[in-house]
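Only one protein chain is missing from this complex, and each of the others stays in its spot.
And then chain A:
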């Protein structure tokens, strides 16, 4: 297969780059497991890092489907909901199930749900598919609200996070939840990174760039699309577990609404389509933006800037940013970051 032939042609190893990458990875580990748990305040962890990690993971998942495989999905938050409610039920109904297994099973449920709603992608393209993913959104939300079984017959469909523990160690504190979150995100991101650099990842890109051409050169288009839906939903489902269990702790189906789906889509547009780093940059941006705007608004307009005005101006700023990014920098923050790095690099050398 033409795509796989690339694997054979190994490029010569660039040692300087490799050392640089290793240093970067070590620094990341030190910050994630050393600096943050030791020094970060409760507020930073609870209000910024936990939503950031969950949204980043969801964005990585959506990016796989939309950025790499080119299938626009507007149903991400339904996949998150399936993951969250799935984990809740597995934990509730199976005695003593380890947390890791619960999360994987939740991811598999979300993947199943994703494949069912990905089936139309075999026949549909573009907008028709995007609209059909909305069906997943509305159906999922409806089913989770309507059937009490999913929320253990809670009258308003609310679920609360169970006691979180790994190997007897409690992770219920803010730091514990952070460690759970950051480890999950790192492991899954590493796997996704491997995937997009593999033959399957290149198949995704081939399907995105020209479906007909991909078919002609022998890419199994239908299988590739369904695989993209399955893996992406798996990851988004686990992101949903993180969102529900580590960040919010109590969620209702209405929390996973269309706005959340759009939010995740906006993260990958702003961060950069088909870029894993972009998902993180975009998520950081989306999480920090409202905090920044409320500070700025309070500074400029004082008491006039109430929460209603904040909400509206946030919508306007977000919408404008989407358009500006699409026009001026379609590759998002990720490309801006690269350009900045190059400029600094050329100045120092």
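Everything below uses one rule, namely that a residue touches a chain if its C-beta (ideal position, glycine included) is under 8 Å from a C-beta of that chain, and two chains touch if they have at least 3 such contacts; residues count from 1.
Everything that follows uses one rule, which is that contacts and distances are computed from a predicted model.
Novice: The complex lacks one chain in this depiction; which UniProt name from "Branched-chain amino acid ABC transporter permease", "Protein translocase subunit SecD", "tRNA-specific 2-thiouridylase MnmA" or "Imidazolonepropionase-like amidohydrolase" does that chain carry?
Specialist: In UniProt, the chain excluded from the picture bears the name "Branched-chain amino acid ABC transporter permease".
Novice: Looking beyond the chains shown, say which of A:76, A:109, A:141 or A:246 touches the absent one.
Specialist: Looking across A:76, A:109, A:141 or A:246, the contact with the absent chain belongs to A:141.
Novice: Name, in rising order, the residues on chain A that touch the hidden chain in the full complex.
Specialist: On the side of chain A, residues 70, 72, 120, 123-128, 130-132, 134-135, 138-139, 141-142, 145-147, 210-213, 216, 258, 262, 265-266, 269, 308-309, 312-316, 318-323, 326-327, 330 touch the unshown chain.
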